[in-house]
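Every protein chain but one is kept in place in this view of the complex.
Now for subunit A:
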Amino acid sequence: MTLISTSLNGLGLVLLTHAVYSAHEHSLLPTTAALPLDITIELLAAVLLLCIGIVLASPDLKPIKWSVWGGKLSREEHKAAEKAGDVTERDPYEQLDVRRGFLDIRSKRQDFADWVREGATK
């Protein structure tokens, strides 16, 4: 999909530039004749190609139904953000189960120590 949209956008930009340049050159002529039809057609075709290319290049739409969106969050594995600016979405309500402000650090430490001991005995 990216190949198609990139080539459409590229072609559209070339045609647009060409059409605009031709129109400008035509306006410099001493005659007062109307703009030739082929320039108009080229311009419209370029805009159409660009429209299609940009729409194809846009990212997938997000679900607008709450249940579908929630189901997607539950079903799909979460990819953690690697660097600043990565867009990742998490289950927003899980923090009500975790409650970081009330973190019981001593029991978590104990859990970790138990896990290490278990690994050592195995």
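To be clear about the criterion, contacts are C-beta pairs under 8 Å (C-beta built on N, C-alpha and C of every residue); 3 or more make two chains touch, one makes a residue touch a chain; residues count from 1.
Criterion: contacts and distances are computed from a predicted model.
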item: Name of the absent chain as recorded in UniProt (options "Ribosomal protein S5 domain 2-like protein", "Signal transduction histidine kinase", "ER membrane protein complex subunit 2" or "Probable glucan 1,3-alpha-glucosidase"); value: "ER membrane protein complex subunit 2"
item: Residue of A:Thr2, A:Thr88 or A:Thr121 touching the missing chain in the full complex; value: A:Thr88
item: Full-complex contact with the absent chain, from A:Thr31, A:Ser67 or A:Thr121; value: A:Ser67
item: Absent chain, residues of subunit A that touch it; value: 66-68, 70-84, 86, 88, 90-91, 93-109, 111-113, 115-116
